[in-house]
Structure formats: structure tokens, C-alpha cells
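I have placed the structure first, in the form of C-alpha cells, so that the comments after it can refer back to it.
Removed from the display is one protein chain of the complex; every other protein chain stays in position.
Labels run A and B following the written order; every chain starts at residue 1.
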Amino acid sequence: MAQVVGPALGPPLAAPSSVGRVSWAWVGVVPFFAFALMFLIVPTGFLAIGGFRDNQGHFTLRNIVDLFQPTILSSYLISVKISAASAIGGALVGFALAYAAVAGALPAWVRPTLMTFSGVASNFAGVPLAFAFLATLGRTGLATVLLNKIFGFDLYSTGFNLLSFAGLALTYMYFQIPLMVLIIAPAIDGLKREWREASANLGASAWQYWRFIALPVLWPPLLGATLLLFANAFGAVATAYALTGSSLNIVTLVLYAQIRGDVLHNENLGYALALGMIFMTGMSNALYIWLRGRSERWLR
Amino acid sequence: MQDDAGGQQMAEIGGLAPGKTFLEIDNLQKKFAQTAAVEHVQLKVTRGEFVSLLGPSGCGKTTTLRMIAGFETPSSGAIRIDGVDITHRPPNQRNVGMVFQAYALFPNMTVAENIGFGLKVAKKPAAEIKRRVEEMLDLIKLPALKNRYPYQLSGGQQQRVALARALAIQPQVLLLDEPLSALDAKIRVSLRNEIRSIQRTLGITTIYVTHDQEEALSLSDRIVVMNNGRVEQIGTPFEIYNFPRTSFVASFVGTLNILRGQVADPAGGKIVVDGQEVIAARGLEHTRAGDACSVALRPEIVSFGEAAGDGNHMQGTVEDVNFLGSVVRIRVRFTDNAISLDTFNNPRLALPQRGQTLTVSFPREAVLALEAPSST
Partner (left out) sequence: MKPNRIGPWLIVLAGALYFFVPLLGTFEFSLRYLRGVYSFEAYRIVLADPRFGATLTYSTVLAVATIIAGVVLVVPTAYWIQLRTPKLRPLVEFITLMPLVIPAIVLVFGYLRIYNSSSVLPLTGTDRTTDLLLMFSYTTLALPYMYRAVDTGLRAIDVRTLTEAAHSLGAGWPTILLRVILPNVRVAVLSGAFLTFAIVIGEFTMASLLDRPAFGPYLQLMGANRAYEPSALAVISFAITWACMGLLQLFAGRTPGQLPGAH
């Protein structure tokens, strides 16, 4: 009836069978792939390849080897430690919180409230978060002062310093915990109430339920979420920069300095540094996906 | 009007089998906030008996079952098994086996591990666990599935494994919470018979919750019909079906024809339906002449043609004749009311035709006079 009018993109919605049709179908996604190439694939690839080249452009493994020199290795180690500490801490606390809200038989308003706040809190990151913790746990911060006034507890006399490993990990946990809550809540939902009841019915204590049923079912998502948290912390820049300046030698800050002013005096080493970062975050995510697939198999 | 006043007493006495009481539910009550989910539930079950709790959603049957299992605490009342009061015992110390509607098999364990779980928790020796698991697998006739995981099993298979798991710990009482509701209709019938035969073989006292009256009727030694948290009637399937004590029981169990009429003579049990007189076997209590009233009739008790004796007759017009194979369903219309009657197929009898005048008859005892329904 009505004439189909439109740009020459081929007949509308005919079954894509013949070869001629296929080429038209690609047209629609060209902009996206062009964008992806320009701003994701090529830059990453460039860095990755650059990590394997020397200044003359020849292939070399020298840069990778150089990553293991003491200063850089120690920066990776510190990054790993902070990421691991904040990830494990965030995972434990986040899991406890999520479990309490989802399966703890609390009033119905607790869970949605927790989810909302987690959604908001997981975005308190970067520079403002550093300011917040400085204002709270710095030498004249509210919490420090209150601890002293109310409990007579001098936080800084214990050797605690916000501008340190522990302080940064604690600050990171502020967005790690909510992220954990958001990720793990669906997994806890998957723990059917009937399993708890059935296990009790068969004579199991709470501890036996956890040991034989709940933990075996939960450990893949728990571990996977922890890995996500790890990757999350590993790539963080702004919070650390604003909090510790460059006193803590984490990889992202080294990279930041390298980009700014080639502090390593070796352009290709910088690329290798970036490559190492991609490797760490990539591996964590890959493991996460693998673990997620594992647990889904059982719970089909 | 059917007598409802002494319902509670009657409900308890109804059809109690001889033998010592093994499971006793004593005036159980459960309140959630201000609403009573379960009230005045009184039941005595003998050893090896199969009792169903039957009723619509929200009637309190599942809550009652969960109180026996220990997942809900009664607000008042007591539960005793073999004389021992278990009302306040935690659920993992009651030695009752429960089968859930959603199977609830542990997803990270094989069939064998699931079945053996209760024994493992009780720290039985490995050899004994193995032996018992094999026994159970033979009982449910699924020895080949020993090492499968729940996600590899069909619904029916999962439920049988769940049953085996509950029985493996040799519980004193077996509780089943609508175990067949999640299954296909085909499997339901075969599985329910299997459950019953296993129960008989083991002689285990069983409480079975369902909303399906056909299931309850075919499986149970006795049925407890519940509605709105209260017990309506307790009795054998025969009693519940043929002698319902309340209108709820009458309409919930089995199909009924309902005719609307008025009371003509309470003492004489006479009711007028569409200008025709129907006489009940007993006098009607708590009514006066002129009150609206309903007459309920089971379709199989109505026959067509005149019957000898002092049974009731009513004349109507054949509205519809449905040949269903072994059964012929005839719909007869009076003025405002109509009834369905079922008759067995008989090739030598001529079927009535549509529009034909027909007399139907039914005995006085078949007349169930109920309160006028607000909406039926």
C-alpha cells in the first residue's frame, strides 16, 4: 500500500538470506565499531604492542623484564596489597551487610534502603572521597576528635596515619563495601530458604548448614565478587592521588607520573607498565566470569 | 440447616481410627500480628495413619504443618509425638522428615549425598550411610541416579529424591507440603500413588498438605478440611464426601449442584425450588418458613426417570446432553435453576433429547440443605 521511502539502506526487514543483504546489515553498526576501534581497541593495542618494542621499534621482551626491577615491582606489590586488602575487607563486610539485609529477617524496609545507599555510596569515590576521609580521620578530623573526647582514645598515638597503606585501604573500602553489597545480594537471594529449613529438618546445626550447603554454593560468587573488587581498586587513581599525593608508590600513580613526565625515562617501559595493569585487571575479570559460570551451572 | 454449633467436638471425633494416639495436635493457635492464621486445631493421629490437611490457599494448613516441623512457633497449644511434648523444640531436634513443595534438594550435592545428608550430620559411620542410601534409592526405584546432581533431574525425580532424603533419617512423622503442586499433571497421579505405597510399606505416620481434593480423597485415611485457620471437619474420605457437615466442606470437596429455593416447612424439611417441592431427610434447624435456602446435590446421586419409594422428583427440560465416552452428562433446567446429572453410558438405553421433558429423582438423604450462598 504505502510506498516505503527511506535512505538507500536496502529493503526493509527482508529475511537476511542472500549475500547482498549481509553487507547492508553491517552498515548500521559501522559507527559503533569505528568508535570502538578508535577509542578502545587501537589505544589498548598500541600500548600493548608498545610494551614489546624498544626505542628503535624492534620487538623485545626487555620491557617486560624491566617490570621486575625493584622499584616497579614494589609498586606492583603495593598496588596488589592495597587492592587485595580493600577487596577482602570490602568483601567480608559487604557480605555480612548484604546477608544481614537479605536473609537476616529484618523489617522489609531495610533491604531496599541498603541497596539505594549502596548504589549511592559506591559512587563516593575519587577526590571528594579523599577529602571526606581527611576531614573525618585526619589529625583534626571529626572521628579522631570524637574518639579522643568520648573514649579518650588517641588514634594517632597508635601509629595510625590516614596517609598510609592502611588509610588508603580504609578509604577504598568506602566504595568497595557498597559495591560488594550490590554484587552479592542477588547471589544471597539465590540461597533458597527451603535449603536452610531442609537442613535443619534433617538435623543440621547452623554451622553445619553453612559448612555443607551455604558456603559451597556461595564461594564462587563470593570469590568472583572479591576479584571484581580487586580489579576495581587496582585501577583507581584519583582517590590515591588526592589522599596520599605521590607518597604511596602504587602502579597507577607511577603510570600517572610517567604519562605526565616520563619519569621512567623509557617510553616503552611506560607501555609495559600499562600492559601489566591490563593484565592484572583482565585476569581478575576473566576469573570472575569463569567463577560466575561455574556457580550458575548448579543453580539452573 | 446443617448443624454447625457442635462442629468442633464432632470434628475431632469424626472417624478416629482405633489405636493409641501417636501424634497429637492440641488446640494449636498461631497469630501473625492481629490475625489468627491457625485457631483451635485439634487432631489425634494414630501410628501409621495418613492424614491430609485439605483446604484453599491461606486456610492455615501449611502453617500448621510448619508448626509440627518447628519452622513456626505456635502462639498457644501443644504438639506431642509419642507422648513427648515437642512444641518448643528447635526444628533440628524433632526427628520429623519434611518434603517441600519446591523439592529443596541441595544443589551442590549429588543424589546420594543429599539422601545421606541427615545421617552424615548425625555422624553415622560411612558404611551405614552408604547402606542406607542404597536402601532408599531402591525404595524410590532410582538407583541409577546415585551420582547425578539435582539440576540434571526432572521435577518428579527430584521430588522422589527429596522423599528418600526425608525418610533416610527414619523420622517418627513424615510431613509433606503440597509435594506434587509443582509437577505436571501426568506425573502427579503416578507419584502420589508411589508416595502412598511407600508410606504403607514403611508404616510411617504421615501428614500431607494439599489444596487438591482429589489427591486428598484418593490418598488419605482421614482428611482434615480447613478454612480460614479453622478446622471445618475431620473424617474419612467417604464421610467428608458423602456427609459434609458445613457448606464449605460440601462445596470444596467434590462437585455439587446447587439449587436456590425457599424454606417451606422447617420441621418437615420441605424446600420449594422453582415451584417444586423437595423434601430433606431431616428437619431444618435455625430457619423459618420463607428463608432463602440452597439445596446441594452430588451429580451422581441424581438419576433420571421416576424412582420408587418416597424419594424426591423434579420435572424439568433437557437443556444439554454431553456424551463424554463412559459418562453421559445431562443438564436439566427447571425455571431458574439447572442441575447436571451424570449417568454411565449404556448402549441399550435411549438418551434423552434436547428440549425433552424429563423427570429426575434423588433420595431424601441426598439433599444437603445449606445456607443461602452470598455468591455461588
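Just so it is clear, contacts are C-beta pairs under 8 Å (C-beta built on N, C-alpha and C of every residue); 3 or more make two chains touch, one makes a residue touch a chain.
This one's a predicted model, so the numbers in the text were calculated from it and none came from an experiment.
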item: Touch with the omitted chain, as defined above, among A:L67, A:A85, A:A125 or A:A187; value: A:A125
item: Candidates A:L61, A:L77, A:L142 or A:L215 - the one touching the absent chain; value: A:L142
item: Residues belonging to chain A that touch the chain removed from view; value: 1-7, 9, 12-13, 16, 25-26, 28-29, 31-32, 35-36, 38-44, 46-47, 50, 93, 96-97, 99-101, 104-106, 110, 114-137, 141-143, 172, 174-175, 177-179, 182, 196-197, 200, 206, 231-232, 234-239, 241-242, 245, 252, 255-256, 259-260, 270, 274, 277-278, 281-282, 285
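The rule we apply is simple: only the chains that are shown with their structure count from here on.
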item: Whole-Å gap between the CA centroids of chain A and chain B; value: 55
item: Residue ranges of chain A in contact with chain B within the complex; value: 192, 194-195, 197-205, 208, 212-213, 216-217, 297-300
item: Chain B - residues contacting chain A, complex; value: 69-71, 90-98, 100, 102, 104, 106-109, 117-118, 120-122, 149, 151, 165-166, 169
